[in-house]
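Only one protein chain is missing; all other protein chains are in place.
== chain A ==
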Amino acid sequence: MLIFLLRRLVQACFVMIIISVISFAIQDKLGDPVQQMVSMAVSSDEREQLREQLGLNDSFLNQYWRFAKGAIQGDLGTSYHYKEPALDVILKKLPATLELVFCAILLIIIVATPCGVLAAIKPKHPVSRLLMIISSIGLSVPIFIIAIFMVYLFSVEWNIAPSFGRGETTEILGLWDSGIFTKDGLSHLLLPSLSLAIALMPIFVRLIRAEMMDVLQSEYIRFAWSKGLSAKRIYFIHALKNTMLPVITVGGIQAGTLVAYTILTETIFQWPGMGFLFMDAVSRVDTPLVAAYLIVVGGMFVITNTVVDLIYGLVNPTVRLASHGL
């Protein structure tokens, strides 16, 4: 277990170095931040001076070295726009995004598992067929169209749920602005998390269905039937546990994708999270903020994948974490 975690740590370091190089290289190519920072009236001499001050005229390697040195100490540069450390700006927005992603994952698990199981157990049932049709539609329609459609339907036409912002939030332990403890906050969470969940739901329904159908064909399921166990026990203890092994692996990778999808969802619903901030930062050429975002998201990827591997080891007895490759 300890060896596994140490290995993972080394691996994570490599990944983070690569991410930092890439995000820094992007920073270099995004355009001129000075143009966004100062007004039209500032002369080109003064602009050049500012550029020198910010170190934008140094060589790429020099700049990267400065950046990396800071990054190790937790300093990812200062946001040009907010005039605050970029990491602080990002981390302030982290709770909103995490809550959104968490709710979306919860929705996916709650909805996709029973749907996938049903579609696998009774493939010819009309409901299963309907599920398959809906899921293939869901796979092919882009998420922003679904999101905009939902805004139109739920907010504009029926006026059930608000379409932008986080609503009322409460502070927990002075660190975390949470929207899940107030009714208003929850109602604001509804549409964004739903549209985020819908983006990945079809994949999971289909994955669970396919895996479960495979498992149901296996000899140990037949043996379980021959022992006279109840259908409930066979489906939910014998089959589901085996079904979930590959689903957990794919789920871990997809959880990262979910973070990427938040950029779209947060922009559509004006959700004050990291994705929304990122879009702002890109349009303002706030390069330290862009780089900081990429690094934080990269870190989240690494952490979720490690957690997923740990869960996988718990569910699958044939995996011993210590000897688990890399």
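Rule of thumb we're sticking to: contacts are C-beta pairs under 8 Å (C-beta built on N, C-alpha and C of every residue); 3 or more make two chains touch, one makes a residue touch a chain; residues count from 1.
Quick note on the criterion: contacts and distances are computed from a predicted model.
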Hidden subunit of the complex - UniProt protein name among "ATP synthase subunit a", "Methylaspartate mutase epsilon subunit", "ABC-type dipeptide transporter" or "tRNA-specific 2-thiouridylase MnmA": "ABC-type dipeptide transporter"
Residue touching the undisplayed chain, where the options are A:Leu6, A:Ile145, A:Ile160 or A:Val315: A:Val315
Per the touch definition above, residue among A:Leu94, A:Ile134, A:Leu229 or A:Val282 touching the missing chain: A:Leu229
Sites on chain A contacted by the missing partner chain, in the whole complex: 217-220, 222-231, 233, 237-238, 241-242, 245, 315-318
